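Complex shown without one protein chain; remaining protein chains in place.
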Amino acid sequence: MSTVPDDLRYSKEHEWVRLEGDTATIGITHFAQEQLGDVVFVELPEKNASVRQFASLGVVESVKAASDIYSPISGEVVERNVKVIEKPELVNRSPYEQGWMVKVKLADKGELNKLLSAQDYRAHIGETAGAGGD
Amino acid sequence: MTIRTQAIPDVGAKTPVPALEPLVFELARPGRNGRHVRSGEAADIPEAFRRTTPLRLPELTEPQVVRHYTHLAQLNYSVDTGMYPLGSCTMKYNPKVNDRVAGLFADVHPRQSYRTTQGVLALAYELEQMLAKITGMDFVSLQPQAGAQSEFTALLVFKAYHAKRGEAATRTRIIVPDSAHGTNPASAAMCGYHVTTVKSDARGNVDLDALKAELGPDVAGFMLTNPNTLGLFEERVREVCDAVHAAGALVYGDGANMNALLGVARPGDLGFDCVHINVHKTFSTPHGAGGPGAGPLCVKAHLRPFLPKPWIVREADGSYHYDTAREDREPAGLGDSIGTIKQRIGNFGVLARAYTYMKTLGEEGLVETGRDAILAANYLLALLRPAYDVAYDRPPMHEFVLSAAKQKKLGASALDISKALLDEGFHSPTVYFPLIVPEAMMIEPTETEPKETLDAFAAALLRIAERVKSDPASVRAAPTKAPLRRLDEVAAARKPVLRYRVPGVAGADT
Partner (left out) sequence: MGNNPYSPHTEADRAAMLQKIGVRDIDELLGAIPKDARHPKLDVAPGMSEMEVQAHLEQLAALNKNAGSGPFFIGGAIQRRYIPAAVPVLALRGEFLTAYTPYQPEVSQGTLQAVWEYQSLMAELLAMDVVNSSMYDGGSAVAEAAFMAVRLTGRKRVVVATEVDFTYRRTLRTYARGPELEIVEVPSAKLASSVEGAACLIVQHPDAFGTLVDVKTIADAAHAAGALCVQVTEPHACALLAPPGALGADVVVGEGQPLGITMSYGGPHLGIFACREALVRQMPGRIAGQTLDANGTRGFVNTLQTREQHIRREKATSNICTNEALAAITAAVYLSLLGPEGLRAAARAGVARAHALAKRLAALPGCAIANDGPFFDRFTLRSEIGGWDLRNALLARGIQVEATASHYVDGRRVGRDDVIIQCTELTTDADEDALVDAIAELARSGETVAAR
């Protein structure tokens, strides 16, 4: 599987969105999990919580860092992936599949326009990857 | 000097996995007891309040306990066994006379009448005076028990200062440099402030133009470490302080690096409104494996009214008391004080050690400390710069930052180098801080390391640099000569095991 799948949309803060009808599945990208290192803990919102585009919806922790997860879209949480809470390593092993984090019922499809295409995201991380350091 | 790997003889205790030393729980056997306290009294406790939960503390006799903790001690690296080149920690020698005289004050309770603690008050009062003089400030609070608590105290003082001028509601922001220690923004957040960051320039100074753009009427204060966490003196420090003051805000001095300034310069002369001191850094008190310390807060006169109470008062006849109407009453006229952080005088046992150190060194000794600290750091830098990148090209003060970016490209990171140093018999420097230098290694030798030790440390780091070129895998495999190999910190964080659970009991983990 590619590290930046073409069928997804991306945020600058390294989250991805997969749209299926009205429901958006959200996670963090391969680049993000690589930067974080081994994920040890994921904090996710409860079902029915509302999330806002670009606002924090939770936290992903590794041994050396803790990062907010920013929601790429607004809406209502319809499901959270308890598997990544039990086995945080899924985020490292399979960030786009088994490592998904929440499913959100989309409030406004227009928000997707504010996100990056796979190509734009590749360019985005291509820029930052050269800036060195862990 | 190599770290001894203690061969622990079989003590007849079973450990579930190979271990350096059994736990006290594993050494225990039912019926093993000491006789330290006379027993036999019957205590009258109403049945409803009695403990029925089993008290499964381990039962051991004293010889076992002594051997156990002695074994544990022997697994530790310490200042007494070797050099710690940790930047911004100032791991200087901890004089033993300080420990001994601190013990003279062991049997005094903080709620005793001031009339029975004149020695305590006299020491504390003189200590306040000396700290004020050394920092160029006017008044001192000895209550904070560490640097972080001192920062928090200072920010509460800032808040009260602005409130007095009717500006507490508008001044809600604190600015920190991008090189700031993590406690700075954490303390600001605890104080209800939100935090913005200003970047450093190419010479390692706070970018003055960026700071001026960042300042505004919503800023309460700016927190600055000087010399900063790069070991560099802020070249335009007075302009920085002036800019902050012009915006109606205050400048907080993080005094973690005060060792470089002893007798060299005083924060009070450079524009700071206050500065905290880490006595467990600059004034030689032992680190105690993570604490205790003490963090006196030194302020200019305009901030005094807000300092925590009570204050120590010296009478004309040379006697001392607190400025309270009646001892441990609410201070007469709490006035504008923020209240109390710690009853009475903070970590007195630690402060007594700092006092003794200052009395031992005296003015000339303190001045010599600052100069030797700067000398040692610059010497070490001269020895190391052939092999490691230097982050900024101007003379540092008592510490400096190298980058292992070059070595990382060859296959060994700052982390790997820090582990390889353990095999060479040295503790590592601070790594990955400050955040603005990639693969950072922050090195502070202090003034109490002999030149031979500095030479040996440099030689070790140069040897490692060579090994990185020829055999980086061996560096990544380090340490191999310490009591343990690298520990699985990921597993420790994923499935935390934070205590022992008696086996066979509900809820047991092990």
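Just so it is clear, A and B label the chains in written order, and each chain counts residues from 1 on its own.
Keep this in mind: a contact is a pair of C-beta atoms (placed from the backbone, for glycine too) under 8 Å apart; a residue touches a chain by one contact, two chains touch by 3 or more.
Being a predicted model, the structure only gives us computed values, none of them experimental.
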| item | value |
| --- | --- |
| Listed residues B:Cys89, B:Ile175 or B:Ala387, member touching the removed chain | B:Cys89 |
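Assume only the chains that are shown with their structure count from here on.
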| item | value |
| --- | --- |
| Inter-centroid spacing, subunit B versus subunit A (mean Cα positions, whole Å) | 37 |
| In the complex with subunit B, residue positions of subunit A that touch it | 37-38, 40-41, 61-64, 88-89, 132-134 |
| Residue numbers on subunit B that touch subunit A, as the complex places them | 405, 413, 432, 438-439, 489-490, 493-494 |
